[in-house]
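Written below as structure tokens is the structure these notes are about.
Here is subunit A:
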Amino acid sequence: MKKSTNRISVLKTYKLYIGGQFPRTESGRSFAALDAKGNKIANLCLASRKDSREAIVAARAALGGWSQRAASNRGQILYRIAEMLEARKDQFIAELQLQGLSRSAALLETNGAIDRWIYYAGWCDKFQALFSTVNPVASSHYNFSVCEPMGVVAIFAPASPLLGLVSVLAPCLAGGNTAVVLADETKSLCSISLAEVLNSSDVPGGVVNILTGSKTELLPWIAEHRDVNALAYTQRDHTTLSSLKTKATGNLKRVIHWPFTDWSVNKAQSPHLIMDLQEIKTTWHPIQQIAGSGASY
Partner candidate 1 sequence: MKKLLPAVYNPLLLAGPAIDQTGVEERTTRFTKRSIKAASKMQGLLLTLRMIDLTTLEGKDSVGKVEQLCYKALHLHDIFEGLPTVAAICVYPSHVHTAKKALLGSSVKVASVATAFPSGQSNLPIKLEETRFAVEEGADEIDMVISRGKFLAGEYAYVFDEIAAIKTACGAARLKVILETGELGSLDEVRKASQLAIAAGADFIKTSTGKIQPAATLPVTLVMLETIRDHYYKTGTMVGMKPAGGISTSKLALHYLVMLNETLGADWMDPHWFRFGASSLANNVLMQIAKEKEGCYQSANYFSVD
Partner candidate 2 sequence: MATKKNKSSIRPLRLGSEWPYAPAPESAAIARINEQYELFIDGKWQKPAEGTYFDSINPATEKKLYRASLATEKDVDKAVAAARKASDKYWKKMSPAERGKYIFRIARLMQEQARELSVMETLDGGKPIRESRDFDIPMACNHFFYYAGWADKLEYAFTNRTPKPIGVAAQITPWNFPLLMAAWKIAPALATGNTVVLKPAETTSLTTLKLASIIQEADLPPGVVNIITGAGITGAALVRHPGINKIAFTGSTAVGKLIQQETAASNKKLTLELGGKAANIIFSDAPIDQAVEGVVNGIFFNQGHVCCAGSRLYVQESIAPLFIQKLKDRMATLLVGDPMDKNTDIGAINSAEQLEKINYYIRLGKKEGSLHYESAASLPKKGYFCQPTLFTKVAQSSRLAQEEIFGPVLAILTFRTEDEVIEKANNTPYGLSAGVWTDKGSRIFNMSKRLKAGVIWANSYNLFDPTSPFGGYKESGYGREGGLHGLLPYVSF
């Protein structure tokens, strides 16, 4: 922790982000965020299973409002996140450098994250037009299929500390889901700073909840929680993946695997990521066929 000659600098306390609030972990525990050389940069909350439970409750409570918002309104909010992130760019670059990225890599990571919000802001009111269908059934019915969010999604964030996190969070939100994110424990600093951005960007409390802590400790609790609808896993550890799938069977959570190693590539953004977290709902409705309907036009 850097010392100043003229004045004592004020250090930032990193807390959790649950239901639009920044509480400390109820457990009172912490762990060290380390820089590339292994020096301690800050204390992070070591979230407990109770924190994860609170986060899931908050995400569930926020789901109705968020999913029922006009899609274009969600787009405006995602765009607002990009604006706020752009305004705090320097903070993120500095944090990324602290965590071992070169300045140019940090700049790329930050710019990439901003543009990714913009990309998904655009999708909010467009993917439906591509993936919904009107189905020409043989009977006299109007039949259509629309996309609906799966619900509460638990995201195990990738190691790419900002761009990776944004790349999984944005499609989840664009589709109207709410999220509980467990930040990657090796580089968690940016996740809480991102929470501060979200909190000042018109994102309603509870739509995104971010926890820092131990994957080994929290993963089983989250994976088995009956009020989580889907799990998004982003790393390549197949043992963890299969354990997630096993634990997810209790309420048949959808387990989505996004194993990108490089989140900066174009392939790492697509409407198909939004669709991975959508259900399809089909509606049948009769069409009245009245006498003489064939000939009158």
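The candidates were selected such that all candidates are chains of the complex that A comes from, given by their letters.
The criterion applied here is as follows: a residue touches a chain if its C-beta (ideal position, glycine included) is under 8 Å from a C-beta of that chain, and two chains touch if they have at least 3 such contacts; residues count from 1.
Please read these numbers as outputs of a predicted model, since none were measured by experiment.
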item: Options 1 or 2 - which one, within this complex, touches subunit A; value: 2
item: Residue ranges of subunit A in contact with candidate 2 within the complex; value: 71-72, 75-76, 79, 115, 118-119, 121-126, 129-130, 142, 271, 285-293, 296-297
